[in-house]
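My questions will all concern the structure given below.
Here the complex is missing one protein chain, while the rest keep their positions.
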Amino acid sequence: MQAFDIFSFHGGIHPPENKAQSLQLPLGRPGLPNELILPLGQHIGQSSRPLVKAGDKVLKGQTLAINNGFLSSFLHAPTSGTITAIEERLIAHPSGLSDLCVILQPDGLEEWQALEPLVDWQTKNRTDVLAYLSEMGIVGMGGAGFPTQVKLQGANKSPLTHFIINAAECEPYITADDMLIREKTLELILGIEVLQHLVNASQVVIGIEDNKPTAIKLLNDLLDERNSTIKVAVVPTKYPSGGEKQLIQLLTGKEVPSGQHPADIGILCQNVGTCVAVHDAVYLGKPLISRFTTLTGDALNAPQNVEVLLGTPVSHLLAYAESQDNRLHRLVMGGPMMGFTLDSPQVPVVKTSNCILAATKEELPPPAPEQACIRCGMCEQACPVSLLPQQLLWFSKSQEHEKAEHHNLFDCIECGACSYVCPSSIPLVQYYRHSKSSIREARESAVKADLAKQRFEARKARQDAEAAEKEAKRLARQKPAPTKDASKVAPKAAASAAPATNDEAKKLKVDLAIAKTKLKKLEKQLLSAQENEHVEEINNLQLQVTDQANQVKDLEAQMAKVAPAAPVAKPTPAAQDSASDELKKAKVDLALVGVKLKKAQKQLDETPDDADLKQKVADLQAQQQAAQAKLDQAGAATQVAAKSAPKPAANDELKKAKVDLALAGVKLKKAQKQLAEAPEDAELKQKVADLEALQKAAQTKLDQAQASDNVTAKPASGEAAANGDELKKLKIDAAIAKAAVKKVEKALKKAEELQAPELDTLRQQFKDAQQRASELEHALANPNAQPKTTVASKPTQNSVGTADEDKKRKVDLAIAKAGIKKAEKNLALLKEQGKSEADIQASEWPQKLLDAQQKLAQLETATPAAETASAKKTSTAAQAQPAAPTNADDDKKRKIDLAIAKAGIKKAEKNLALLKEQGKSDEAIQASEWPQKLLEAQQKLAQLESTEAPQSNPAKAKPSTIEASTSEPANDDAPQASLAEQIKQQKIAVALAKAQANKLAKKLGVEPDNAEQVQIEIAQLKDKQAQAEHLLEQLMKQQESQ
Amino acid sequence: MTEYLLILVSTILVNNFVLVQFLGLCPFMGVSGKLETSIGMAMATTFVLTLSSLCSYLTFTYILQPFGLEYLQTISFILVIAVVVQFTEMVVHKTSPLLYRVLGIFLPLITTNCAVLGVALQNISKQNDFVESILYGFGAAVGFSFVLVLFAAMRERINVADVPVVFKGSAIGMITAGLMALAFMGFTALVQI
Partner (left out) sequence: MTTVLLAIGILVLLALVFGGILGYANVRFHVEGDPIVDQIDALLPQTQCGQCGHPGCRPYAEAISNGEAINHCPPGGQATIQALADLLDVEAIPLDGDHGTESAKRVAVIREDECIGCTKCIQACPVDAILGAAKQMHTVISDECTGCDLCVEPCPVDCIDMVEVGVNTKTWSWDKPQGVTSTSLNIIATDRQTEAAH
């Protein structure tokens, strides 16, 4: 063999080798452990997907898990036995975390599955051989566990100049590769030949350090014997010559460019272990199930190399190598330089574990405390990748990741040479590792943020498109009516003119909206500037605000021009529309001016001596009056116009009033919020009071409008529809009021927490809000009666009305429940905080809770009552067709109620469990509180469930009455249909009951404490199920008889 | 020509405005936290200083002198400088929003940078002609930029170094600046005529 040219690399160190210890004994083969732990992620990339399940019998070499994507690998059973579990176990990882592992209990038979070697590998397609290697679970056994087939595929990109076999094994202590070469020289050479066949490099070199003379001699002899072209390159001993890039530099003089792979410069590197594994797979058909591992360290009496099955726990190996537990100080997997400390000896050996180092305290003393960098530059001398470790340290310490990256942090191979030489014992590598993971994390989150942004924007675009489409449809619906009229009366030109002006108006509206938002933003800025007293900014901003305000005014003027233009283009029949348009515009104007006024006033509040602002406020007020006048005019005009069609106009008015009310509500809310933040602000309080008055005024206006609406609407035919509208409105009002209550509640809570002195006022407010809410609810109930009476006279509308009612009740129920939930939550929160003024709280919140519960109860009692009423009404209506949908609606409602009630129970239970966990000292209070609640909720559930049963009775009974009353053959289909539906419902009920029973049974297993209760529940459910089944049977019979 | 070269050497090294004449110390301490910022500041100051020394020269020679209003030089120079700074601010805002954002409060601060007024006044007292004035202003600006960038680079490293707690922050900055000033005294013997 001629000598091979050896180059050199920068830096490197010469730590004590300590290799002799583990070479004293021959290769050992420890026996089977009690169980093998096989992590699913033994390689870089995605974890494998398990094919087996607990309890499966497997043969030795059987595939346990398959690859999960491109960068993944297979996993095989190292011996025959039974899979006992697939669970989280501690794995060999620097983090000391657990990961999913297949647990295999050996049966001791070592029963191989049928082996199918790839005998014709020389003639086989390259891709097939690679796939075969992948299926054999072969990964790089040197360090990272990179799937071999992926590496080989990558090497195929460009023609290879060098195929390097890495046998350098530069780390101290480790002799596994040395032993592997000695034991399996032929297998190694055959494996290299297989790989060379696959990659076809022009030169094949085995790089080996000169501290392994035996191995070198064996290799040389065998290669001479075989007349092989494979060369052996002996490199001087220097750490880290075994690093892939360092070995390449040593053997070829080429440096792998930063951020590239060896394959990019035509070089492939493989570990000797990998080559032997390839041989075993191709020639013997054996998958990768074992490896050579060095057991060494002073704490072992018999340090040696062993061929060990993957998954063998380290503790088993330690016992085999006669570990002295009292001397064992630190257990390291891998070498002393790049390895990591194992927290527990229970972790398994994996495909990449080349050494277990059981070190004594003298051998691997705990790292000395870090001291300040003295800028000696020794780290730079030692760095094998020619980095500037000191610089990187600064950047890493100060979290300047960008700069660290700029200094090629990611080229660091984490060899530890710099830390080794550092006289201040700075753990440089750990700093770099930390920086690297931080950078990676940041990158990942950036990618995720980008994705989220994309999705958010896509969603927004979609929503906008939907809104635009809806708008277009709406316009399309609106347009045909006037155009039809127009085509009847006026020339076609006018008809086309209308959309044009419409378009223009829309554009203007958009512009106006944009201008207004800008204005708002500027005003906000101005406000903040004023707060911060940035004089310069204030002036600047004020200028901008006035500009923007002017622009808005211009646009409004334009709008005004366009708006009248539109009706002009329209012929007389469209006059009504134009009038309403005008009205709308006037309203918008008014609202705008109002908003401006408010803002100005707010500003004025903050800077009371600003003359400009006062002027502005005055101007705005004048403007508002003008707008109001205009609005009145327009309103009058509309009324005139509306005389021909009074209904829509009245509706408009109603709408306006509603909008006003809502606006007032919103304003009030805002003011309240502000108040909550600054409770001692007298002005704010005043404002809140004003707003409340305003809201009330709006409410009265609304009432008036409704009254007038009713008056105007009565003669019209759309009576029911109007009532529905009203109902909806009231509901909205109620919801708003409730939201206000909630908000005040929140504020109250906050204040309580802060022990603010304004507690009383807030409480007062809270009560007010609650009262308002209840008033509204009351109001909601009254109009309900109204439609009912009207509806009664109009049987055709009956079902619609009851359905609406139902909906309302449902909404109420849900809201009441939400209130309870909130109160409960608050209560729990307060308890957790362990408030000192627990007495006050106890008197306050539980009270609230009770109130809310009462309300709920009321509502719930109201529900069945109303339902029976509605049912009665429906039956008096004796209209078969609408009856069925009503029942269906009822059913739905009830189901939802049930679900919600169940959620309540669950919540209560959860809280209970939580409190128990916390081991509350005031357990007595808790015990009396939550279980009580739980019971209540359960009762509620029971109630609901019981109402369900009777409810289904009328449902059942009704069809028969209908049948009786409808003797006409035309109506025959309807009852059948409803019958079918009922059957379906009953089936669902049965299924539901069963599911619940199952769930409860499960719960019984988990919480034996509540066993009694749960069993009672189960019994109840079973009863219910039986009932439902019975009903179902009846219904079926009925259907059959029909 | 030698004179011009001498003016540059003098203003940049020997009579460095910051470290020898101790003018413009506020931006020197204030904007030297980050290298990027200091480079931006250096560029802005260079631009302003050169332009303002030119403008102030013109104002003095063609407006104040003919009317015998030399005593108005300070107030009119301040006016000139303020305008030049405002102008620079607008240009920077237009061309580099980030730099604008980064310079933030410091850009208007150039107005009150004593180095700028100092250069303008020294131009008059040294009776520099037109070209000399420009070179004087430019040299002063280059000198300022030079030490500012150097200082910023140093401070960046000091920030990540293990400075004793009592010296952390501005204290070590001041010490460093003092040492730099000492070092710059070495340039005194640079030119011997």
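Chains: A and B, in written order; residue numbering restarts at 1 for each.
Here is the rule we use: a residue touches a chain if its C-beta (ideal position, glycine included) is under 8 Å from a C-beta of that chain, and two chains touch if they have at least 3 such contacts.
Just so it is clear, the model here is predicted, and its values are computed rather than measured.
Novice: One chain is left out of this view; which of B:Gln21, B:Thr61 or B:Ser76 touches it in the full complex?
Specialist: If we include the chain that is not displayed, B:Ser76 is the one touching it.
Novice: Taking the entire complex into account, which one of A:Ala452, A:Val510 or A:Ala1019 touches the absent chain?
Specialist: Touches the omitted chain: A:Ala452.
Novice: With respect to the chain omitted from the figure, which of A:Asn301, A:Gln371, A:Ser386 or A:Gln771 is a touching residue?
Specialist: Spelled out, the listed residue whose C-beta touches the missing chain is A:Gln371.
Novice: Could you list which residues of chain B touch the chain missing from the display?
Specialist: 34, 37, 59, 63-64, 67-69, 72, 75-76, 79-80, 83, 86-87, 90-91, 93-94, 97-98, 101-102, 104, 162
Novice: Applying the definition given at the start, please give the residues of chain A touching the unseen chain.
Specialist: Residues touching the hidden chain, for chain A, are 41, 91, 93-95, 97, 99, 362, 365, 368-372, 397, 423-427, 430-431, 433-434, 436-438, 440-441, 445, 448-453, 455-456, 458-460, 521, 524-525, 528-529, 814, 821, 896, 899-900, 902-903, 906-907, 995, 999.
By our rule, only the chains that are shown with their structure count from here on.
Novice: So, what's the distance in Å between the C-alpha centres of chain B and chain A?
Specialist: The computed centroid separation for chain A versus chain B comes out at 54 Å.
Novice: Okay, in this complex, where on chain B does chain A touch?
Specialist: Where chain B meets chain A, its residues are 157, 159-162.
Novice: Under the definition above, what is the set of chain A residues touching chain B in their complex?
Specialist: 372-373, 394-395, 397-398, 400
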